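The complex is shown incomplete by one protein chain, all other protein chains being positioned as in the whole.
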Amino acid sequence: MLGSIIASGLAAGAIYALVGITYNTMFSTSRVMSFTAGQLAMLGGVFGSLFMLKMGMPTLVGFALTLIACAIIGVITEFVAVRPVLKSLEQHLYVLSTLALALMIQQVTAIKWGTEPQPFPRIVGLGTGVWDEKFWLPVVACGLTILGLEYLYRRTLVGHAFMAIAEDNFAARALGLPERNLRVASYALAGVIGGVAGFAGGELMLAFFANGALLNFYGFVPVALGGLGNNRGALIGGLALGLFQQAANFLVGGIFSSVAVFAIFIIVLLAAPQGLFGSATARRV
Amino acid sequence: MSISRRGILLGGAGALGAASFPLARPAIAQSSEPIKIGWLAAMTGPSSAPTVGFNRGVTFATEAINAAGGVKGRKIEIITRDTQGDPTKAVNATQELISQAKVHAIWGPVNSGEALATTPLMARAKMPDLHPCVVDTLIDPAKFPAAFRIAPSNGQWDDAVRNYCLKVLKVSKIAVIGDTTGYGVTAVKASVEAFKKDGADVVYSANIDATQPDMTPDMLRAKNAAAQVIVVWSVSTGMEARMFNTRASMNWDVAFVGHPSLASGELASLIEKPANWEKVYAIGYKSCSYDSAGKLPPKSQDLVDRLNKAKVPLNDTLLWWIAGGIDAVELIARAVEASGSTDSEGIVKYWNSLTKYPGYFGNYSFSPTQHNGYPTDEIVMSEARSAKNGTFALAPGYS
Partner (left out) sequence: MTAITDIPTSRETTTKHSVLPALLPFLGVFALAMILPFVSNDYWALIGTRAAIYWVLVAGLNLVVGFAGHLAIGYVALLTLGAYTTSVLAAGNVLPPVPIYGALMIASCVGAVFGVIVGLPAMRLRTFYFAMTTLGFATIVTQIALAWQSVTGGGIGIVGPEFSAPFNTPWGFYYLCIGFAAVATWLSANIAYSRFGRALIAIRDADVAAEATGISKPKLLVSIFLLAGAMAAFAGGLFASLQTYITPDAFTFDLSVLFFIAILIGGRGSILGPMLGTIILTILPEIAAPLAAWSTFLYAVLLLLIVLVMPGGIAALLDFKNRRPLASNRAIVPRIAGLSDVLRKTATTKTLTLRDVVLTFGNVRAIDGLDLDVKPGQIHGLIGPNGSGKTTTLNVISGYYAAKGGTITLGDDALPPGMPELRAGKGIARTFQTPRVIGEASVLENVMVGGTIEGEATFAEALLSLPRHHRDERKLAAQARAMLGVVGLEALADVRADRLQHSELRFIEIARALMLQPDFLLLDEPAAGLSSDEITRLGALIKAISRRGTGVLLVEHHADLIFDICDQVTVLNLGKILAAGTPAEIRVHKEVVSAYLGG
């Protein structure tokens, strides 16, 4: 029982954390929260199933193509829904443009892919019970992603440029950084991370169009808990959410667990608007 | 003008004679105006699978009747409205069919959520309506005198499942699991109560969010409660597949019995290995089930042959959906034929007079006080994984 709670909680939590990191990656270079984060993860599952099951590709090819497809969707997000509204960021038009794009992605998936959940193939074929790959795969994927991002941000030139833009957009541009290209790159990266989330969580969540909306919310909760732009906060927040949700599932049943998650979300937002690990607000005047 | 009309009438009469409707008699006020049947279909949206099947039956039956000259010379015109399974759209579409398209009878809607909202609306307009929705309260001859059900109600499904568990499988410790949709919650509650009334021991009952990634919690609790059978009330194949897979990974050989969707073709690709789908028994119908020799009842076999000839695909749908669609159109056609007009009272009166009307899906009986037309004894359990052209093998225990 406890083993099951921990296995499924960590697995779901890792997926939520990855979606949270997807939010953060897009936010870091553009100051935009995009509703497409959850949809990217949903597409990770759908594309994976499409390439591997429907088209019969080998796992690695399917994985690579899924990530490429998600990266393209990420870039499309930047071009269609982010770039045109960046100049008037304070009007928050991005909420609307990314919501519109997310609805379009979801609706096209529902019509073209179908409204029933469809299977996702086994990838490694290792483990049973609580050690089944559908539980550990998301956790491993999440860990590798975090490590990869840490390496990127700390050790590479591109990563430093990302950090500079995240710190201070205008200063970075003044320094001559190719701010626009870096932003496109970060959206592609966000697409890849979302794709990883969906692919690794495919066996757990299946290839299902409605996962997008679900992950939009459950992926956002870690961001709200951990603080905007804080990947470690998102990781802790995501895992905590997953464990809490699964524990509530086991102990009190499905309906009340979502009510509990929602209540916690509201309470945290009211008590610590910047998240538990977030920094204070920027200057306004 | 008048000549051509007479010509059509004569031709129509001839065709009817050929079709040899037993109740044919001279109509008093005949016209060449088509018989307009409103068809509230959920063609798109999350629950469109049944509609696809029903629609094949509707088209098939309409084409057959019209090819034979129509009903007393009147062609049948199907006016389809896509509700997407959304009650709000269904209400709009119903009112449009009644007030704007001025249809003579309505077939549908096919989801209970829609029917709950549209049935009072139709009752207000005295619109004759046939539907296959399962919620028991949809049928109330006092409140909705023109609404008739041509499929089993929830209560009948429930009876069939309960009989199978208690009398055929002979188990007494029952777990009942449904999803968190309106249907799932209601069905679980009704099922639990009925089991208890029959003296069975309901050791576990739950509603699970169909999107929940892991079914282990509930399965584990059911197992710890020593359940001998798991009764499933859900239309979510994703959730059902996860339950089957979890059962296998727990090495538990409990049987699943329940909702027809347990036999849905999509499950084949959702389960981890084919064996996971064994010992799953879904609600089926005598008319659409084959016996151990692989034989369908003769009337159904005849229908399948005709459908095959008309190139109506069967492999991606269920036979009973097609049969239900055919029965609906024919019931309306015969009512117009028998009552001699498309007036609401005549149609309702005809339906109320039916005893063991031989449809393809089942033998319907209605009376002024009983509008649940489908006989419970024609509901059977079938092997979930035995689908063959929309029909199923009878579950073990039926001779």
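Per-chain numbering from 1; labels A and B assigned in written order.
The rule is short, and it goes like this: contacts are C-beta pairs under 8 Å (C-beta built on N, C-alpha and C of every residue); 3 or more make two chains touch, one makes a residue touch a chain.
These figures come from a predicted structure and were not determined experimentally.
S.K.: Using the touch definition up top, pick the residue from A:Ser4, A:Ser97 or A:Gln118 that touches the left-out chain.
M.R.: Residue touching the absent chain, from the options given: A:Ser97.
S.K.: If I consider the whole complex, including the chain that's not displayed, which of B:Leu121, B:Ala225, B:Met250 or B:Ala268 touches that chain?
M.R.: Here the residue in touch with the unshown chain is B:Leu121.
S.K.: One chain is left out of this view; which of A:Gly3, A:Pro58 or A:Pro84 touches it in the full complex?
M.R.: Final answer for the missing-chain contact: A:Pro84.
S.K.: Among A:Val61, A:Ile111, A:Val124 or A:Leu251, exactly one should touch the missing chain; which is it?
M.R.: Selected residue, touching the omitted chain: A:Ile111.
S.K.: Extract the touching residues of chain A with respect to the undisplayed chain.
M.R.: Where chain A meets the chain not shown: residues 33, 80-81, 84-85, 91-93, 95-97, 99-101, 103-104, 106-108, 111, 213, 216-217, 220, 224, 255-256, 258-259, 262, 265-266, 269-270, 273, 284-285.
S.K.: Tell me, which residues in chain B touch the chain that this view leaves out?
M.R.: Residues in contact with the chain left out: 43-45, 81-82, 84-89, 91-92, 95-96, 98-100, 112-113, 116-117, 119-121, 135, 137, 180-187, 189, 207.
Here, only the chains that are shown with their structure count from here on.
S.K.: Could you state the distance in Å from the CA-based centre of chain A to that of chain B?
M.R.: It comes to 41 Å between the two C-alpha centres.
S.K.: Within their complex, state which residues of chain A touch chain B.
M.R.: Of all residues in chain A, those touching chain B are 1, 4-5, 7-8, 11-12, 53, 110-111, 115-119, 122, 128-129, 132, 201, 204-206, 208, 210-211, 214, 246, 249-250, 253-255, 258.
S.K.: Can you list the chain B residues touching chain A in their complex?
M.R.: 44-46, 48, 180, 206-209, 211-214, 216-217, 220, 236-238, 241, 249, 266, 269-272
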